[in-house]
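One protein chain omitted, others in place.
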Amino acid sequence: MEKKYNYIMLTLAPMSFGYLCHFGSHFCMNQTPLMFQDVHVMIFIGFGFLMTFLKRYGFSSVGLNLLLASFALQWGLIMQGLWHLDDGKIKVSVFKMINADFSTATVLISFGAVLGKTSPVQLLIMTILEITIFGINEHLVAEILEANDVGASMIIHAFGAYFGLAVARMLYRPALRNDHENDGSVYHSDLFAMIGTVFLWMFWPSFNSAIAAPGTDQLMAVTNTYFSLAACVLSAYAVSSLVEHKGKLDMVHIQNATLAGGVAVGTCADMNIGPFGAMIIGFVAGIVSTLGFKFLTPILASNLGIQDTCGVHNLHGMPGILGGIAGIVAVALGKKNGSAAMQGAALASSLGFALVGGTITGLIMKLPFWGQPPDQNCFDDSIYWEVPEEEEEGEETLAHRVQKAEV
Amino acid sequence: MEKKYNYIMLTLAPMSFGYLCHFGSHFCMNQTPLMFQDVHVMIFIGFGFLMTFLKRYGFSSVGLNLLLASFALQWGLIMQGLWHLDDGKIKVSVFKMINADFSTATVLISFGAVLGKTSPVQLLIMTILEITIFGINEHLVAEILEANDVGASMIIHAFGAYFGLAVARMLYRPALRNDHENDGSVYHSDLFAMIGTVFLWMFWPSFNSAIAAPGTDQLMAVTNTYFSLAACVLSAYAVSSLVEHKGKLDMVHIQNATLAGGVAVGTCADMNIGPFGAMIIGFVAGIVSTLGFKFLTPILASNLGIQDTCGVHNLHGMPGILGGIAGIVAVALGKKNGSAAMQGAALASSLGFALVGGTITGLIMKLPFWGQPPDQNCFDDSIYWEVPEEEEEGEETLAHRVQKAEV
Partner (left out) sequence: MEKKYNYIMLTLAPMSFGYLCHFGSHFCMNQTPLMFQDVHVMIFIGFGFLMTFLKRYGFSSVGLNLLLASFALQWGLIMQGLWHLDDGKIKVSVFKMINADFSTATVLISFGAVLGKTSPVQLLIMTILEITIFGINEHLVAEILEANDVGASMIIHAFGAYFGLAVARMLYRPALRNDHENDGSVYHSDLFAMIGTVFLWMFWPSFNSAIAAPGTDQLMAVTNTYFSLAACVLSAYAVSSLVEHKGKLDMVHIQNATLAGGVAVGTCADMNIGPFGAMIIGFVAGIVSTLGFKFLTPILASNLGIQDTCGVHNLHGMPGILGGIAGIVAVALGKKNGSAAMQGAALASSLGFALVGGTITGLIMKLPFWGQPPDQNCFDDSIYWEVPEEEEEGEETLAHRVQKAEV
């Protein structure tokens, strides 16, 4: 019964601040709603379906993604608005709505790290805390350090990943060290996940360019991301084949590592690094990410107690750091105004806030009254959802006949 | 054999008027083709996949959706054009194409009420009649009453829902009072349906703003819908958990009630109701819709003989009326030019035309030569489609072995 009231209480949180939101007197179409729509597709279809790869956790993946994102974008709008209150009001604009979607992305990345091992209420608590901490770091990076991070390699991807990993560390479950029977995919669940992958892949150029300066900068962000992603696909496939048995491809790599180029080129997306520069960044990201899935994730799980369900460390964590470093180099080479030191400070700040914030958040999520699922119910929708009976008539009949034959 | 010739005859209907259509001499890009494309996605992917939740009716859901929508948009263009003939010709424009998509939406909503219980030819007959009646009501509401209904809560959602419910009443099947074995979902069919839900959810702001005045009004329609939908998700989840056994979530609610906020905010979408006003509308819509699915739909089926397969009464009917009422209140409060009385008349007109038109249409659809499926073939693709053999080799072998073991 408590579960129910937790839901209701939490859903009232954004409402209780909503009355602060107003359309300003100059509310107008001065931003780029185009990119906004694409980013929205990434958040709701992209992240939602990317996580449906688990065989018995599709309802939660796409359903809780919708819940968390709807909650997070309201909360994100409020948290940002509180930094810039205008006559006691929060003014809404398309720019702020894009930023709200961005803050939502951090939560969905962290969700990937703990996928299957947390209750909806735990995740809503994580959302409230993570977006608040994101808001502080974002303010620091953008307005105090004045660092470049147009595609948010550092403040979204690295931040979201390491925040999620810190939470996962706090929620470590020794019983899941051996393979859980539901912690894997079936054929069709892998295809559902590819819907997510491909939508993320196609619209990533809009993500990296959504808040770029309109005109050449924005177009450059689109194009650089496009080249980085194209190169990344090639290296991800090559390395996947290289490290797998008999040169086969692994769906986990294809679903995830092909996107690492979008993450890694984020910080420099609007800099004139040229198509070849973007291709190199994407190519390296595809290699690093695929190798991470193959070799690093098992080590993190067994040696460090970090059970990273979706491998966000490989898709968002390392490529995000790579993006931050690429940004430092690009600024040092004069590709954009700024200071390499401030770029470095922004990366450090993002990692620091993520690790400390994630650790604290994880401790709070561990409190015993958020309905955390027991080990044997992990990766299983049926603990939180009414799940339809799978057995079809044919099979049932077969089972009956087996029963009879046994007698 | 008749079935075949009915198809062919009907497909020629739009062609026979098509020669009337012309590009006017001022055919140009003066409307908002952006929103048009998004509305198109809602019609074909959104509605199409939303209805794939039935375990054995996916081909019909997405396939007949494509057939009906393609037919309806041509028919809608012609029906609208006949009201405004220009020198004996129908002039085509992006604005009219958007309106054609809108008239299509009413048909697809009604389709949801009778899903699984009608033949394709019956549905094409329904399309012809419903769009014709829609055209009359739309003309009355927009041009005689001059009522506001930018997002069409009344003229599309309430109209389409009650039209479909009246048809469903006429086609009442007592034999389906007890659960039909195919009237339910399986795990993967629920995931396919979520593709529809999420695309509808993401692009609803475009639907509600597609024919709004460009500029601030249009942007306000986008933003109000965005807030209403976000709030609606939260209340739908909370209520779903509240009313279900053990606080679990029900996929039917998540697939449908999360969208009720888009319906309910339609009429006031371009009014300055503020983000908080939009959130309240969405929040209430999510509650009403979820409670409707849980408590009202079973009563309608058992007491009133209205078997509403997709629950369009909860997603489009009640939220549509809620939207109409919100519009009356908002106009009374001076949020937009207009008369509260005319808003009320528009709502009454939409409901009246829907119920009367749906009843007559249902009687015509009941005529015995449209190939209506018998009760035992309801909710089953295989009566209208070549369906692939499901049994896979493994199972087949197993069945053989069972057979042998039995012997």
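The first chain written gets the first letter, and so on, giving A and B; residue counts start at 1 in each chain.
The rule is short, and it goes like this: contacts are C-beta pairs under 8 Å (C-beta built on N, C-alpha and C of every residue); 3 or more make two chains touch, one makes a residue touch a chain.
Values in this document were obtained by computation on a predicted structure and should not be read as measured data.
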Practice problem: With the full complex in mind, choose from A:Met202, A:Ala301 or A:Leu355 the residue touching the hidden chain. | Solution: A:Met202
Exercise. Have a look at A:Ile254, A:Ala330 or A:Val387 and name the one touching the chain we're not showing.
Key: A:Ile254
Quiz item: Can you list where chain B touches the absent chain?
Solution: 1, 3-4, 7-8, 11, 14-15, 18-23, 27-29, 33-34, 37, 40-41, 44-45, 48-49, 52, 56, 58-59, 62-63, 66-67, 70-71, 73-74, 92, 94, 97, 120, 188, 192, 195, 384-388, 390, 392-395, 398, 401-402, 404-405
Exercise. Pick out the residues on chain A that sit against the missing chain.
Key: 34, 38, 55, 181, 184-188, 190-191, 194-195, 197-199, 201-203, 206, 215-216, 218-220, 222-223, 226-227, 229-231, 233-235, 237-238, 241-242, 244-251, 254, 258, 272, 274-276, 279, 283, 390-391, 395, 398-399, 402, 405-406
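Heads up, the rule we're going with is that only the chains that are shown with their structure count from here on.
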Quiz item: Using mean CA coordinates as chain centres, what's the chain A-chain B distance in Å?
Solution: 32
